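The complex is shown incomplete by one protein chain, all other protein chains being positioned as in the whole.
Chain nomenclature is as follows: A, B and C, assigned in order of appearance, with residue numbering initiated at 1 for each chain independently.
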Amino acid sequence: MAFIRVGPEDFDLGQEMAALRGEAGDIGAVASFIGIVRGAAGAPITAMTLEHYPGMTERAIARMAAEAEMRFALSACRIIHRTGCIPIAGQIVLVLTAAGHRKAALEATSFLIDWLKVAAPFWKKEHLAGGMERWVDAQAADDSAAARWQSS
Amino acid sequence: MAFIRVGPEDFDLGQEMAALRGEAGDIGAVASFIGIVRGAAGAPITAMTLEHYPGMTERAIARMAAEAEMRFALSACRIIHRTGCIPIAGQIVLVLTAAGHRKAALEATSFLIDWLKVAAPFWKKEHLAGGMERWVDAQAADDSAAARWQSS
Amino acid sequence: MVVRLLYFAWLRERLGCAEEEVTLPAGVDTVGALLGWLSARGEPYRQVLTETARIRSAVNQDFASDSSPIRAGDEIAFFPPITGG
Partner (left out) sequence: MVVRLLYFAWLRERLGCAEEEVTLPAGVDTVGALLGWLSARGEPYRQVLTETARIRSAVNQDFASDSSPIRAGDEIAFFPPITGG
């Protein structure tokens, strides 16, 4: 069973790694991904607000985590997705996977972040310098990144 | 320029992440891989000794890191590979990459660990219960994992 | 029948509403029919909800389509394409 947390609190990679190792038992590989608020080229972003659909978010993430655990034979998995206002350079999302071998851990991490991008109900709003704000548009590239896991 | 360390000292993922973030500037994604000494199914491994070719190891890793930095437009990259005797569950290797987007960070991490497996002169000896020891055989799967980066 | 409606992101902002309970007439029993009924309430519903190419829905926290059935007591959400992760 994957550990899943959705909420405003920040996370510490070292602590999450220690927790994962405690859950995972005998493993050979741990992979992680962290998404970070980035100042986009050309548009001076100062912060990002993440809105989500409480309840559905956790269900959607639990479902994709269960699929990843089975498909890649994961020994443990932790997914943390923050909500609310996050300043530039702040952490948004963590995917952490443990498996017997490197291929499973790395592929499960890619699989999970690709699916989080298209199937977990989060919406990002960018705050720009000068008080402007705008909702981020969905990327067609995200749909195709997730779709590649269906054909393979 | 990637940070590269080869030697017996252990590493702390949280500290390495902090160092990476300090080097990387404005990024959107960090990916990591950690290889761990695993008790193989059927054979009770108690520890692993990693021998390497001092000098050539660092050169080989620096070369693959430079290629990854260019190919995936990495903002920062840290590679740590331990040597000497490491007990079961101990950390062997860390690959940590920072980039603008998730695809670059995740692919660079896979690329680097795939190449480390076949092109950095390390050799693993397994220590088994009862004092037996044996050198690990190279895996054909490792060669093909690295080779896929040449055709793509 | 009575259903609960949720709106997220720019839909919520443009409708000025995060959540409402509505009583639907007989025959409004799919997500598509509900969208039509809501649009007929006038502005801002008509304009915001007829941009259907950009609107996604969920029924009881599962992704839905226009043909998805709705029943009394359902929680139906409308939102833009997802941009998390």
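The rule is short, and it goes like this: a contact is a pair of C-beta atoms (placed from the backbone, for glycine too) under 8 Å apart; a residue touches a chain by one contact, two chains touch by 3 or more.
Here the structure is a predicted model, which means the values were calculated and not measured.
Undergrad: Which displayed chains make contact with the chain that has been left out?
TA: Output: missing chain touches B.
Undergrad: For the full complex, which residue in B:65, B:98 or B:113 touches the chain that was left out?
TA: B:113
Undergrad: In the complete complex, which positions of chain B touch the hidden chain?
TA: These residues of chain B touch the chain that is not shown: 35, 50-53, 55-56, 59, 81, 92-93, 113, 116-125, 135-139, 142.
The criterion applied here is as follows: only the chains that are shown with their structure count from here on.
Undergrad: Rounded to a whole Å, what is the gap between the Cα centroids of chain B and chain C?
TA: 49
Undergrad: Centre to centre, by mean C-alpha position, how many angstrom separate chain A and chain B?
TA: Averaging C-alpha atoms per chain gives centres 23 Å apart.
Undergrad: CA centre of chain A versus CA centre of chain C: separation in Å?
TA: Taking the average C-alpha coordinate of chain A and of chain C, the gap between them is 27 Å.
Undergrad: At which residue positions does chain B touch at least two other chains?
TA: 102
Undergrad: If a residue has to touch 2 or more other chains to count, which residues of chain C qualify?
TA: Expected reply: 85.
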